[in-house]
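Here is the structure we will look at.
A protein chain is absent from this complex, but the other protein chains hold their places.
Here is chain A:
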Amino acid sequence: MFGTTFLLAVRSIFRHKLRSFLTTLGIIIGVAAVVAMVTLGQATTKAAQAQVASLGTNILQIRPGQGFGRGGGGPRPPDFKQEDVDAIAEQVAGVTAVAPQAQSTGTVIYQGANWSTTINGTTNAFFQVQPWPLVSGRVFNRQEEQAGKAVCIIGNTIRTNLFRGGEAVGERMRVNGISCDIIGVLSTRGQGGFGDQDDVVIMPIKQVQRRFTGNRDIRLMLVGVDPAYDGQQVQASISQVLRERRSITGGKEDDFNIFDTAQISATLTGITTLLTQIVTAVAAISLVVGGIGIMNIMLVSVTERTREIGIRLAIGAVASEVLMQFLMEAVVLSCLGGLVGLAVAQLVVLGLAPLMQVPFLFVPQINVIAFLISALIGIVFGYFPARRAASLNPIDALRHE
């Protein structure tokens, strides 16, 4: 009986192509929407996480001031000094390296081509705190670092724009009017939510302080944390050292803030997950609407097909066979719609992923789930019209005009 009704259902579907198409349209759109949304959501989360990871995990960023959304009023808290950097590096257990940073903007010029960029003064600790390999050249040597020589390591964007992607190490360019030897080129980190991270020139911090910022202030410290240590503990120790050095006593609040990249990662993931859930809920509604569409067309077609049902019953079909046929039609239609929807979803993801600057993903679970849901919708919404068709009296059905 299963084989027979399946055959009849498939015949009926292909004999009424337009009706079948209209019936499944809702499912196609619903499944495509759900799968595309969830996949793109996950891709976005993944891209965001990758970006945060590229900052390096287990890195603390320490800035003067009370962090986002707090503080205000009062005099600006002082920037850090090299002594603070040394103190943290020496006194806090679990700290692998501390990189000071002094930033400036500037124009770099090479053979008539010029480019505006960020100039980042730091020490070799910068490369210990986070993994950022060079594609060519070397990092600072001891002498360059301590004397603050005019040497620089450039990001990939600078190489692309000034050197047209060619070899840059050994060349000499001008940075804000100062002649500077290029000793290394950084590997690319890519575009992202934090701006173009490759658009940077890294120089010894002493050079940047002397020539560009004009003081010995350090705006940002990057602290590498040994993963074997408890991050909270390390943060607390750093906090204590800085409070002492900055003479903050008793119940007074810190005038600096320590930011954990792992925290950013968690926050970002939380936001993208929430967005994905909202969009998915909307898409799920369209899936339900698709199911109601199936039920409507099935109900209409039962009325249309009353005579057909009468004929089938008269020539000896048992009610359950008519029920099975209609149910089967609904299931086959919604499964077909589900499959087409899945295909459409992959195309949508394929088309949108590059525009959204996220990787193309195939998430097996959501595809399976969406397909099963579409089949379930077929069964649920196909059952009621099917039962109505099967309960018809053959004579009444035959007399139907």
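Everything below uses one rule, namely that a residue touches a chain if its C-beta (ideal position, glycine included) is under 8 Å from a C-beta of that chain, and two chains touch if they have at least 3 such contacts; residues count from 1.
Here is the rule we go by: contacts and distances are computed from a predicted model.
S.K.: Just by its UniProt name, which of "Putative ABC transport system ATP-binding protein", "Acyl-CoA dehydrogenase, C-terminal domain", "Cytochrome bd-I ubiquinol oxidase subunit 2 apoprotein" or "Dipeptide transporter membrane component of ABC superfamily" is the chain not shown in this complex?
M.R.: The record for the missing subunit names the protein "Putative ABC transport system ATP-binding protein".
S.K.: Considering the complete complex, identify which of A:A93, A:A228 or A:I315 is in touch with the unshown chain.
M.R.: Final answer for the missing-chain contact: A:I315.
S.K.: Check each of A:A236, A:L274 or A:I395 against the chain that is not shown and name the one that touches it.
M.R.: With A:A236, A:L274 or A:I395 as choices, the missing chain is touched by A:I395.
S.K.: Since one chain isn't shown, list which residues of chain A touch it in the complete complex.
M.R.: Touching the chain left out of view, chain A contributes residues 1, 4, 7-8, 11, 15-16, 307-308, 310-321, 393-395, 398.
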